[in-house]
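Just passing along the structure, written as structure tokens.
The complex appears here without one of its protein chains, the remainder shown in place.
Lettered A and B in written order, each chain numbered from 1.
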Amino acid sequence: MSGASIDAPNAPLLDVRGLTKSFAATRALDGVDLTLRAGEIHALLGENGAGKSTLIKVVTGVIRRDAGTVALDGLPIMPHSAEEASKAGIATVYQEVNLLPNLSVAQNLFLGRQPTRFGFVREAEMRRRARVLLRDFGLDIDVGAPLGNYSVAVQHIAAIARAVDMSARVLILDEPTASLDAHEVDTLFAVMRQLAARGIGILFVTHFLDQVYAVTDRITVLRNGRLVGERLTAELPRMELVRMMLGRELIEATAERAEGSGGTAAAEPYAVFENFGKAGYVAPFDLTVRSGEVVGLAGLLGSGRTETTRLVFGAERADSGTATVAGRPVRLTSPAEAVRHGFGYCPEERKTEGVVAELTVRENIVLALQAKRGVLKPLSRREQDEIARRFIRLLDIRPPDPERPIGLLSGGNQQKALLARWLATEPRLLILDEPTRGIDVGAHAEIIRLIRQLCTEGMALLVVSSELEEIVTYADRVIVLRDRAQVASLEGGAVTVSAILAAIAADTPQAA
Amino acid sequence: MALRLPRTGTPQIAAFLAILAINWAVSPQFFDIRLQDGRLFGSLVDVFNRGAPVALLAIGMVLVIATRGIDLSVGAVMAICGAIAASLADSHPLPVVLAAALGAGLLCGLWNGFLVAVLGIQPIVATLILMVAGRGIAQLITEGRIVTFTTPDLAFLGGGSVLGVPTPVAITVAMLALTLALVRGTALGLMIEATGGNARASALAGIGTRAMTLAVYVWCSLCAALAGVIAAADILGADANNAGLWLELDAILAVVIGGTSLFGGRFSLVLAVVGALIIQAMNTGILLSGYPPEFNLVVKAVVVLVVLLMQSPRFAGLAMLLPGARK
Partner (left out) sequence: MNRLLPVLVTTAVFVAGFIACSVQFPNFASTRVVANLLTDNAFLGIVAVGMTFVIISGGIDLSVGSVIGFTTVFLALAIERLGMPPLVAFAVILLICAAFGAAMGAAIQYFELPPFIVTLAGLFLARGASFLMSTESIAINAPLYGHISDYALRLPGGGRLTIIAMIMLAVFVLGGLLLHGTRFGANVYALGGSRTSTALMGVRVGAATIRIYMLSSVLAGLSGIVFTFYTSAGYSLSAVGVELDTIAAVVIGGTMLTGGYGFMFGTFVGVLIQGLIQTYITFDGSLSSWWTKIATGMLLFAFIAFQQILVVLARRPVRGIAGARPS
């Protein structure tokens, strides 16, 4: 916990009131309040789509707000760019450090404001200042070396040093620890505490709960664009925090468990992974998916859920373990290989990894089937039309126009089209990464219904979801991940929201 | 957002017809066609005949550009293959000559494709290597001289005619038909468009994007090889310094005029060929109107700028702001 503020206690430094922002039909922020006090470290928490990044972007002027106010030191501000925000005293350090790895550390610290004489940069003076500046942050490094030579932690500290040196009062750290090891995290925390002691307000976005408890004073939780609440870290039990992040009305939703779930253990395993993993990506795991069974993957953002699915689908190559499909050992070296074994994969990142925006709905739907058949066996236009029409009707894709570029469809309809792409290949194992994220309520329910139906028809499903109430209604088994490793496997009657929450929140020592 | 409506090609065809009409206005004999020794002659025939090499290059280039690539080496590949054809023409039968020239084209394509698809080098950078070295290789083959040949077999490919149609035009039409069959008759076209539109999504859908990339570079070089053979056959010799010089730029221009975005995705083979014909019709028109042929380059520069500005997202945004520009 950081030291108490040296300024007037509890004076709001950054005051956000009623912030609202919509993108097309979706409301990314809905009347959100946030109060950051001078000298405090304040965690901003929430799952994907909760509105954290939209909030940060609005505060830093990257996007405009629809309604609400932002005040710095009591004065309303309306920055129009990151540069303006930074001039006003609000600096942001992103997970992907926005510095230049090819320039020296010193140049990075002073780019655009290097000390000069007769037009020439005073290199020695700049380096001296850089050394002095970094020493404040406990860093004693060769500032003449390229920034890219140093670890991500050093790069983060350099970014923070630059921001603070440019007179930042508010420092926003957007997932700075995602790629740091335990020791580096400690170094960063020491820097954060020191800055807070100087009266700087720090807004800290992370998905590691241990870190929240290690360093923050106060927590604000967002969910689905709304404020869930603001609490003092010391007064908020871990379990309660996870509930705030994931739960809706956490009345025992387990009662809704689908009938017949958990009774399929006798079915043949379709895909078996043993000791499957990739160093530095996700720890080796065992996973069995049976035909007619839904296996859920749960965990917080960054826990390794997506990584697990990518490994299973061959999008990343495993460097340990074996995979067996339908009783035969296989090597999953590429998605094309996985598709041949009857796998299908709907990625979480629909826009960048799912749809080909420019192509029509029809072309997007037939893409995987065509890839599976090979180049030389083209689907005739009639077959394509037939497939497209069938799935548009089956999944109620709107508008029901197969010739519309898919980029013009809403998120939910794009998601349905992607499901259609894989259903057309008649997969034996379908991997769905957050299939219901960012789509409207109607499509949401339909997709859940579809998952259940496919399962009944004998398909094996591996589903990643942050919606725990949802996952318990259809999953026969739930595997819980934390810090890129499997930590629990719940089966049958043990699949309850509270059991999953408990597994996620379990306070075991964090493996670095 | 880079969403474009399915193209009909109306603007391109209209532009082509308009340029032909202008040509007719400056030179009333423009549409006169006469049959002489079993071959068609006339200014209009010339547009097609002279446009054939760039049209061939455009056929290959449009596929490369559809995958978000570019091939700067086609001019150099033309020089290499033309040099091989001209050097072998008098001593070997035509099939051997063609096999050697096209084989060289295949190797060039594999080289480019290897650098881009396997080593992952940026297309501009990767094809620059062959663009620089290719002309030297061509000169190595011709030993720095302008190699001439006399055999009518090869000369037929440049100056002969098939059913009255000049051979280069016939070859181009055949190549266009073959490429259309390969690309639209199989699933290749869809996969190339998907790869260019979103390579990551395509790979996750099970498409072998790497093989796709390799294939388009090979095909592009094969088209360039054919263009090189025709160019050599046309002048009965190979000039390693000047064969295909700047034609890579014309080919890229033809593709861009044909409405295929430099950022990949949707492509049209036929419209790329129309683009090549538009360029040639402009060249012919400038010649007919008595302007010096040097005027060509300036006109081309203006066309590049206009087409690019129209494709530029920023410019589209500006146009929307003009009063009355909204739909």
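The criterion applied here is as follows: a contact is a pair of C-beta atoms (placed from the backbone, for glycine too) under 8 Å apart; a residue touches a chain by one contact, two chains touch by 3 or more.
Since we're looking at a predicted model, the values are computed, not measured.
Student: Decide which residue listed in B:33, B:181 or B:305 touches the omitted chain of the complex.
Tutor: Only one listed residue reaches the unshown chain, and that is B:305.
Student: Footprint of the hidden chain on chain A, which residues?
Tutor: 82-83, 86, 98-103, 107, 111-112, 114, 116, 119-121, 123, 146, 148-149, 151-152, 162, 178-179, 181, 280-281, 302, 306-307, 310, 484, 512
Student: Given the full complex, what residues of chain B touch the hidden partner chain?
Tutor: Considering the whole complex, chain B reaches the absent chain at 70, 119-122, 124-126, 128-140, 143-144, 240, 245, 249, 252, 256, 262, 292, 294-302, 304-305, 308-309, 312-315.
One rule holds for everything that comes next: only the chains that are shown with their structure count from here on.
Student: Report the inter-centroid distance (CA atoms only) between chain A and chain B in whole Å.
Tutor: 45
Student: Under the touch definition given earlier, write down the residues of chain A that touch chain B in their complex.
Tutor: 313, 315, 334-336, 338-340, 345, 347, 352-359, 363, 366-368, 370-379, 403, 405, 407-408, 421
Student: Can you check the complex and tell me which residues of chain B touch chain A?
Tutor: Against chain A, chain B makes touches at 1-4, 6, 185-188, 190-191, 193-194, 197-198, 200-208, 265-266.
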